[in-house]
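Take a look at chain A:
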Amino acid sequence: MMPYLAYFGQFLILFGSVFLFLGALGIFRMPDFYNRLQAGTKASTLGVMSLILGVGFVEPEWLVKSIILVVFIGIASPLSSHALGRSAYKNNIKPFMKTKMDAYEEVSQILPEEEEKV
Partner candidate 1 sequence: MNIVYLISIILIGIAMILGFLRLIKGPTLADRVVALDTMSITVTAGLTLAALYFHRYIYVDVALVYAVLGFIGVIVVARYLEKAL
Partner candidate 2 sequence: MNTLALILLILFSGAIVAFLSEKVSKFLPSLIAFISITAAGILFYTSPADVFNFKLSMAGLNFTLKIDEFSRLFVHMIIGLSWLASMYAVGYMQNKERQGTFFFNMLLSIGGMLGIVAARDLVSFFVFWEIMTWSSFLIVVWTGADFRRTGIWYMVFSAMGAYAMLMAIMMIYSDIHTFNIDEIIAAIAEQRLPHLVEASVLLLFGFSVKAALMPLHVWAPNAYTQAPAAYTAIFSGVLSKMGIFGMALVLLSMLKFANPADFSLVYINGFIGQILAWLGAITAAIATLYALIQTDAKKLLAYSSVAQLGYITIGIAIGTPLSVMASLFLAVLHALFKGTLFLAMGAVERQAGTTDMTKISGLIRRMPWTFFVTLVSIISLAGVPPLAGFVGKWMLYEALITNGNVFMVVVVFFSSTAAFLYSYRILFGIFLGQEEDDTAHVKEAPLSMILPMVVMALLLIALGTYPGLLFDPIAQGMTVLGFENVTWQMTVLSNVWGNTVNLMYISTTIGVAFVAALLFLTLKGRKGSRNVGTKDISTSGEIPLEHENLTYQLDFFKPFERAASPLYRRKMTKIYDDLSNGLDALFDFTRKIYTGNGQTYALYVVIFLVALLIYVQNTL
Partner candidate 3 sequence: MSITPVHYIAVPLAAAFLIPILSKFHKETARIIPGLVFSYFLVISFVLMRQVSNTGIISETIAGWRAPWGINLVFGYFSGFFATLMSVIGFLTWLYSYRFKLVDSKPAMSYYILLMMLVTGSIGIVITGDIFNMFVFLEIVAISAFSLTSFYPGRDGAEAAFKYLLIASFSSFLILLAVLLLYTQTGTLNIAELSTKVHLIPQSLKLTILVMFVVGLGIESELFPLNGWAPDAYSQAPAPVGAVFAGVVVKGGIYATMRVMFTMFDINEMGQILLILGLITTIIAEVAAIKQTQVKRMLAYSSIGQMGVVMMAIGIGTEDAVFAALFMMFNHAIIKGLLFFSTGFLLHNSLTKTIAEMKGVAKKFPVLSFMFALGSFAIVGLPPFSGFWSKLYFLMAAADAKLFSMIALVLAVSIVEIVYYFRVVGVMYYHQPDESLPTKQPGLNAYFVMGFLAALIIGVGVYPDLITNFLHAAAYELTHKTEYVQTVLTQFVR
């Protein structure tokens, strides 16, 4: 039983690090802010969750704490992505190129351009 769990854990670690890599690659390559947000944070989150869970499987004594960590990241990471996306939008960082649709425009209170350059 033990070695199989460890092998599964190692698989998860490998899987996770690949996605961490992909996430970073997305951050690096994507053309605009929202795409980076999309590509980067998600893959990274999946990656880190997988990796940490993997570590928990490799060292079963650590599993509980790994799960705590995973749960935390599972809640926190999308929250931060959301907060970043919202603030970027409010800060006038417009979606890249040919945006056809902006349902948020009418309800959001976009901050005015800085009137005073200090």
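These made the cut because all candidates are chains of the complex that A comes from, given by their letters.
Before moving on, here are some points about what is shown:
Definition applied: contacts are C-beta pairs under 8 Å (C-beta built on N, C-alpha and C of every residue); 3 or more make two chains touch, one makes a residue touch a chain; residues count from 1.
Values in this document were obtained by computation on a predicted structure and should not be read as measured data.
Among the candidates 1, 2 or 3, the one that touches chain A within this complex is 1.
By the touch criterion stated above, chain A contacts candidate 1 in their complex at residues 10, 13-14, 16-18, 20-21, 23-25, 27-28, 33, 36-37, 40-41, 44-45, 47-48, 51-52, 55, 58-59, 61-62, 65-66, 68-69, 72-73, 76-77, 79-81, 83-84, 86-88, 90-91, 93, 111.
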